[in-house]
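All protein chains but one are shown in place.
Let's look at subunit A:
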Amino acid sequence: MSLLEASALQVRLGGKPLVRDLSFALDAGELLGLIGPNGAGKSTALKALVQLLPHSGAIRLDGRDPATLPARERGRRIAYLSQNDSLQWPISVRDLVALGRHPYRGSWWRGDGGLGRRDDEAIDKALRATDVWHLRGRKVTELSGGERARARLARVLAVEAPVILADEPVAALDPRHQLRVMELLRAQSRQGRGLILVLHDLTLASRFCDRLLLLDRGRPVASGTPDTVLTQPHLRAVYGIRAVSGRHQGQDYLLPWECV
């Protein structure tokens, strides 16, 4: 059984279909890249999968309809990183990451007592994995864009959910941290989690993802391993670009080169 499945997923907003006929299955240990030009419906699809947008079609999370799960249980099974960094208030990095443990917390009146040793371990692990351990006492508003992106990712990892959906997790990062975060996300998948990442960087997508799903104007155009999805005809038809590709250290790479 797949971790997360969608069949004939459809999202309409104001009568306009934003996502149509989207079907896929995400298995444990898999890193799936959701790619496509701006406005292709990638973020919309992700939001529908975490029940933030009304949709039709079937979604199965571990074989169950996530809409019928209690919100907290759903929160433990699927973690979501939104595209917009809308952090408000200068809370500390550790307090931010600790929010990821909310779905495990007891009743509200227990206050901070609701965070146990298990939670502390998860928080510390997430802080170290994203390389923000040394920033844990700093205020999120004092961080650089890259540090902030990693702190938000740590918040997502602290959930320790089997499924992680991240909307452009590396968009704000410098190349070194892009590589580090992609390596980290791949490591998460190798530990048995299933990840869907919305990515714009086709080079990173081809280098790190096990499978890609290419969307164009709300519809899936191609799906499969990076070399079968990122073909010149697809790139030309969907993105209107030509790319340079090659092999390095036994791995395919791809570099968007010119408009056509």
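Here is the rule we go by: a contact is a pair of C-beta atoms (placed from the backbone, for glycine too) under 8 Å apart; a residue touches a chain by one contact, two chains touch by 3 or more; residues count from 1.
One rule holds for everything that comes next: contacts and distances are computed from a predicted model.
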>> According to UniProt, what is the chain that's been left out of this complex called? Choose from "Iron ABC transporter permease", "NADPH-dependent 2,4-dienoyl-CoA reductase/sulfur reductase-like enzyme", "RNA polymerase sigma factor" or "Cytochrome C".
In response: "Iron ABC transporter permease"
> With respect to the chain omitted from the figure, which of A:L61, A:L81, A:V132 or A:A222 is a touching residue?
Replying inline: A:L81
>> Among A:I35, A:V159 or A:A243, which one touches the chain that has been omitted from the display?
In response: A:V159
>> Considering the complete complex, identify which of A:V50, A:A129, A:L185 or A:L199 is in touch with the unshown chain.
In response: A:V50
> Which one touches the absent chain: A:R12, A:K139 or A:R219?
Replying inline: A:K139
>> Tell me which stretches of subunit A touch the chain missing from the display.
In response: 47, 50-52, 70-72, 74-75, 78-82, 84, 86-92, 95-96, 99-100, 102-103, 105, 108-113, 139, 155, 159
